[in-house]
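Structure record follows, encoded as C-alpha cells.
The complex appears here without one of its protein chains, the remainder shown in place.
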Amino acid sequence: MATPNVATKWIDRLASALLGATIVLLGACASPSYERYEPAAGQAPAPSESQPLPPPAGQAGTAQAPSAATARTTEEIIVSGRIDRGDGLRRLQMSVAPIFTIQEDAAAAGALFPGMRAGGSTLLSQAQPGEELWVIQTASADTAAEDDEPGSGTMLALVAREPAAPPTEVPLPLRHTDVHAVVTGYISAVDVTQQFENPYDEKIEAVYMFPLPEKAAVNEFVMTIGERKIRGILREKEEAQRIYEDARAQGYRASLLVQHRPNIFEQKVANIEPGKRIDVNIRYFHTLAYEDGWYSFVFPTVVGPRYNPIGSQSPVVALPREDSRQPAAGTAVRYLRPTERSAHDIGISVDVDAGVEIEELTASHEIAARRDGGSRAHVTLAGGNTIPNRDFILRFRVAGETIKSNLLTYTDERAQQGYFTLVVYPPAATTRLRRQPVEMVFVVDTSGSMSGQPIAQARAAIHAALNRLERSDTFQVMNFSSDVHQFASRPLPATAENLERARAYVDGLGGQGGTEMLSGIRAALGFPRDAERTRYVTFLTDGYIGNEAEILGEVQRTIGDARIFSFGVGNSVNRYLLDGLATEGRGTVAYLGLEDSAADVMAYYFERISRPALTDVAIDWNGLAATDVYPARLPDLFPGRPIVVTGKFRGTPGDVGVRGRLGANTVSFDVGAARDSRQPALRSLWARLRIEDLARRQTLTGDPNGALAESIRATALEHSLMSAYTSFVAVDATERTAGEHGTTVNQAVPVPAGVRYDTTVSGERRTIAER
Amino acid sequence: MDPTTEQPEILPAAMISRLRALDRAEPIVDPRTDRAVLEAARAYFDGRPAAARARRSRWAVPLGAAAAVLLAAVLMRPLVFQPLADDVDGSGSVDVLDVLALARMRAAAGDASGVTEARIEELAYRIVALDSARRVP
Partner (left out) sequence: MKRAARVWKTVLAVLCAAMVLSTTAQPEASYFTTVDLFVVSGTPVAAWQVELTERRGAMQIVGIERGDDSTFRDPPYYDRVAMTRSSTDRIMLASFSLSDAAQLQSGRVRIARVHVRMTGAAAPDYEARLVAAGTADGRPIDAQLSLETQTER
C-alpha cells in the first residue's frame, strides 16, 4: 500500500491531468468561427451547381483538407450538395457539423476534385468518412445546369437572354395560395392555404417567406396531406424549432411557422416527397381600417426587398433566386428576376357582412362581386389577375350617418373574463376652423427601391402639397437614400419664389442607393422647433427597410410635439413600419398606390390637417372595471378616423363616455350601451394588441431583463397566438418518408409591382459583400 | 391565474357550525305526554258535527297534499333542481353531447335557434379544458 505522501502525489498528478484534459476538451468543442465569404472582385455569386463533384483522387467519398496556406474559412451555412463517387450520386450521412474551408486556388482544387472547372472555388470539408460532406461550388456565370435537380437548395433554369422574351417559368414548390376571408362588421377571419408540391424527383424541404397584415392574430395552423388534416400545436419558438428539426432529420413530414417581423413570416415544410403535395392552412383574425366611411380589407402578397443598414441586428436580406447563401444573422427573401416567373398564383375570396348598407365597393385588382342584400357581398379575384406581386385591397363604403361609436363585448365564461373593443368615431358636428400655420417638412425616400414609378408618385404628391401651402406656412424638403440631403439650410416661408425653387429641387429627385431612414428621421426631428408653428413631418416611403425597431424607437424618443404623417408609396409597402410611424408620430397614415392620384391623396391629407383633431382623449368607463387597455396612450381623434380601444373588463358593462379637447373647448359624448358580440375573436384581438404594446415597449427600453419578452411569450401561449417568441409546428408521425431528409428549396418571389429588381435585389448582395 | 392549479374552496368555520346546527336529531317525547295529546285531539274531533267532519275529511287530504307538494317544489327548487347553464340536454353533466345538442339546434333552425357557431365552439373548447376534467383513476 502506498504511503500517504505517495498517494497525495498521485492525487495531485491525477487532478492536474484531469484539469488539463478538460481545458483541452473545452477548446476542441468550441464552435469554429467563420469569416464572411466574399466573392472575388467582379465575380457575382453564380447559380449553385447541381453537377456532382468527383471525390478527391484516391479517396472515394471523402474530402481532403487543403493546405493551410491556401485555405480560408467561411461562415455560410451550406445546404447539402452531392458527391459523385463514380457509382452514381450519393449523399452521405451527417453526425457532427463539419469545419468548412474554402479552396480558392482552382488549380490546387482541381488536383483534389478533377472535374472542377477553372475559375470556380470550392468548399472542402474536414469531415471524416461516414460524416456528411457539405459542398458548395460557385461556378462561372456560363455554367449550364440541369433544372430538374434540387442541387444546392435552389432551382436552376435556362434563363432567356433577350429581355423581350416571355418570362421563363421556374419550377418551385409553392403552387398556389388560397385566401378566404369572412368580414363581419370590422372584424375579419381569414384562412390562408398554401399548397406546396414537389416538382422534382427527390425529397425537398420548402421554405417560403411571406407577409401577413402586421396586426394579424394568427391562431390556427393545420397541415393537410391528402385527405388527412393534422392540426399543429403552438409552442415556444425554440422548442418548436427543435421538434421540427428532429422530425425533419428523422424523415417525417413536418411544417413550421415562424414570425420574423409582425408582418413577415416563414413557412417551412419538410420531407415533401417527389410529386406529392402538402398544404398548410393558417387562420388569423384582423380588424379592418376605417376612414371616412370606407372600410379597407388588405391582404399583402409579397415581401418587398429590404435595405439593411450596416450593423442591423436581424436583417431581412434580399437575394437573387439562385443565391443559396444564408445570412449570418436575420433571414433572407429570394427574388425572381424580371425575366422569370414561378407557377405560384393566388386566389382570393371575401365574404362581407357589413351590418349596415354597403353603398360602394372597390378593389385594387379586377374582381367579381355579387351582392346579397344591402349589407352583404361576395367578392372574388378575377381570373388573369392572380400573380401575387401586389397587395390586395378591398374597400367598401357604408352609409356614413349610421356609423356611431360602439362598444362590443365578449365574455369568456370559463375564465370569467370579459373582453371589449371600443370604437370611437369623432362626433359629426366638428366645425371647420381655419388651419393654423404649420412647419411642413417633407421627407422623401430616394433609395433604389423607389426608383421608377414610386419616386414619380412621391414627386407628384409633394408638388400637390406645395401647391396647398399658405404664405404663413414654412416648409423644408429633405430626401434620404445612403445619406440625407435637404433643399434649404432651414425651413423657408412658402413664398412663390421659394416654392418655385423647391419644385425644381423635387423634380431632380431620383431613386438609387441604400435606405438610411434613421438619418432621415433624425434630420427631420432634430433641428430646432418653430415655437409659432406645429411641425408636420410628411414622410413618403415604401418602407423597405429591415431595421423597423430602430426607426420606431427613434421616433418614440424624439417626436416631442411634432406630428408624423406617413405616406406609403407603392403597391406592396411595409405597412408595419408605416402604421408604426403614424402611431408613434401621433399622426395618420395614408397609402399612395402607383395607380392612385397623388393630387387627390394630398388634397385629402390637407383636408384632414385643416380640421382639428380631438386631443387629450379620455374614456369615462362609468362602472365598467376596465383593465389592460390598449393602446395605453390614446391617440388624437382625427375626423373620419376612429380610435379602436380594446381591453378586459369584469362585471356588467354600462354606458361609456368619451371626452377630449377641441381647440379650447372640452367635448364629451356617449358611446351607448355595450353589445355582446359573442365573438371569441375579441379575445384574440385583445391579446394581439397587448403583444404589440409589449413589443413597442421593448423597442423603447431594450428589455434588458427579458421581462417584456417573457410577458409576450406568456400572453401568446395563453391565447394560442403566433408571436416573435412562439411558433406553430405540426408533424405527421404516421410514417417516415424514404431516403435522407430533403434538399432545401427556397421559394423565390417576384419583386413587388413597380419595384425595380436591379436597384433592390442585386444591391443587397453588394451590401453583404462589403461588410 | 392558472385554472389547473385551483384549489377546492373551504367553507368558513362559522358557516360549517351553522350548517351542523341545522342537522338536529329528532326530539324524544315522553310517552305520557304523547298519550295525553292524542286523547285531547280525539276529544276535540269527537265533539265536532258529523257533516263538517265528513266534508273536511273528503277534500282536506287531497288539497293538503297538493299544497304541500307545491310548496315543497317552490321552496326546494333552488336547492335541489339547479340546472347547469351549459347542460343543454339536461343530463346533469356538461360534455360533448351538450355540444351536439347545440349544434343540432342550430342545424335545425339556423340563426332563429339563437345558437351561434361561436357559442358551439366556445362550449366545445370548454368541455375539453383540462382543468375541468377528472384524472384517470
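Order of writing sets the labels: A and B. Residues in every chain begin at 1.
In this section, a residue touches a chain if its C-beta (ideal position, glycine included) is under 8 Å from a C-beta of that chain, and two chains touch if they have at least 3 such contacts.
What you are looking at is a predicted structure, and each value in this text was computed from that prediction instead of being measured.
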What are the shown chains that the omitted chain is in contact with? A, B
With the missing chain put back, one of A:Met209, A:Leu234, A:Ala590 or A:Ala695 would touch it. Which one? A:Leu234
If I consider the whole complex, including the chain that's not displayed, which of A:Leu174, A:Ala189, A:Ile204 or A:Met223 touches that chain? A:Met223
Logged for chain B, residues touching the omitted partner chain are 4, 89, 91, 93, 95-97, 99-101, 103-104, 107, 124-125, 127-130, 133, 135-136
Where the unshown chain meets chain A, residue by residue: 8, 11-12, 15-16, 18-19, 21-23, 25-26, 29, 222-223, 227-236, 239, 243, 246-247, 250, 252, 254, 717-720, 726, 729-736
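Everything below uses one rule, namely that only the chains that are shown with their structure count from here on.
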Touch list for chain A against partner chain B, complex: 412-415, 678-680
Mind pulling up the chain B residues that touch chain A in the complex? 3, 85, 116, 118-119, 121-122, 125-126, 129, 132
